[in-house]
Structures are given as C-alpha cells and as structure tokens.
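Single-structure report; data block below.
Every protein chain but one is kept in place in this view of the complex.
This part shows subunit A:
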C-alpha cells in the first residue's frame, strides 16, 4: 500500500495552492537537497506532464526551489523562493519537456556546486506524497516515508555486508533494502530504508569502509 499513515490523507500542512504541484514539488526539491548534502549553486529543473503544463499557476517552480533551499512544505518563505535563491547565489533554470512520462507529475533535477553534481528524478503521486525514482542514473524507489541512506559503492562482494554489519552494531533496523547496478563490477547503489535516523558519526563510519564511494541520507 502506497499510503500508510492517516496524516498522508489529513495533511500535510502546507502553503497552497496544490498538494501535488506545490507541496509535493517542495518535497522533491528538499529530497534532492538532502541527498546532495549541501546547498547547490546551480540547478536545471526539467518538468514533464502536468508539471510542465501548469507549473507557473501552481507555484511548482517556487516550491521546487524552496525545497532546494531546504524549506519544508509549510514554510511561508516558499512564496519568495526564487528571490531568495538569487540572493543566495543559486542559479536556477526551468525546462518544459514534451516527452511522455510514466507518471503525469514528474521532475528531473540536475544540480551542482562547481565541485559535485547530482541528477535525480522525482514524481508527485498525490496529496503531497512523492517518490524518488532515479538518482545519478540508478533506478530506485524511495518513498520518503522513513529515514533512508543511499550508498554508492563498487560492485564487489562484501560491500553490502560491510554496511549492514555497521548498522546492526548500532542496532539500526532495516525496513526495506534495494540494490541496483549499472553494469557488473562497476558502480552500484544501495538504498536502505531504516527505522531510526542515522547519526553523522555512523555515516562517517560507513563512508570509511572499503568499496564505498559516496553516501547520503534522507532524514524522516
């Protein structure tokens, strides 16, 4: 079942006007920001389907940028996100795409800060709920219902075990886990949804393990 909590239905508390096109868009932007782990200096935002047709009216553009600035759905600063981004030196551009996507409310966000880059696809499935379906070329399914860590690693034996061992040591329970790779022996991605937020000290411990390239987390 996609919706698990009554507060997915009676909620979120949010700035109008649209739960899918404003609140959901802000959540996609914020997930991108969380995964990037720092404030980007540029972002290219590609909008598909209903997002592309109606984003100006729904404030989808300001909401995604608000999310990139780490604003929650009920943050009244969302209204002024485009101006605030300019003040902070975040350069944003929008592209209306014609291509048909599986879900009508889809956004692809490319972002960077001159040093690192990230590309992510998010969909807004209704009532403010979102899923992240792609990150840096890896297909995944991240609901945002729980805290999660994303681990980019070399496709070698033992890589998964080395991560889960550390989580077990700190008594962190894994709710759902997904592993995907682009090609045998190349880069691979672990998506681990957990029941507790993972402390920064544990994140550092995970990052030091062999075969681990990069690590990011989404806080509940």
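Just so we're on the same page, a contact is a pair of C-beta atoms (placed from the backbone, for glycine too) under 8 Å apart; a residue touches a chain by one contact, two chains touch by 3 or more; residues count from 1.
Throughout what follows, contacts and distances are computed from a predicted model.
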| item | value |
| --- | --- |
| Among "Ech hydrogenase subunit B", "Long-chain-fatty-acid--CoA ligase", "L-serine dehydratase" or "Phosphonate ABC transporter, permease protein PhnE", the UniProt name of the subunit that does not appear here | "L-serine dehydratase" |
| Contact footprint on subunit A, counting only the chain that is left out | 1-23, 49-50, 53-59, 74, 76, 78-79, 104-105, 125-128 |
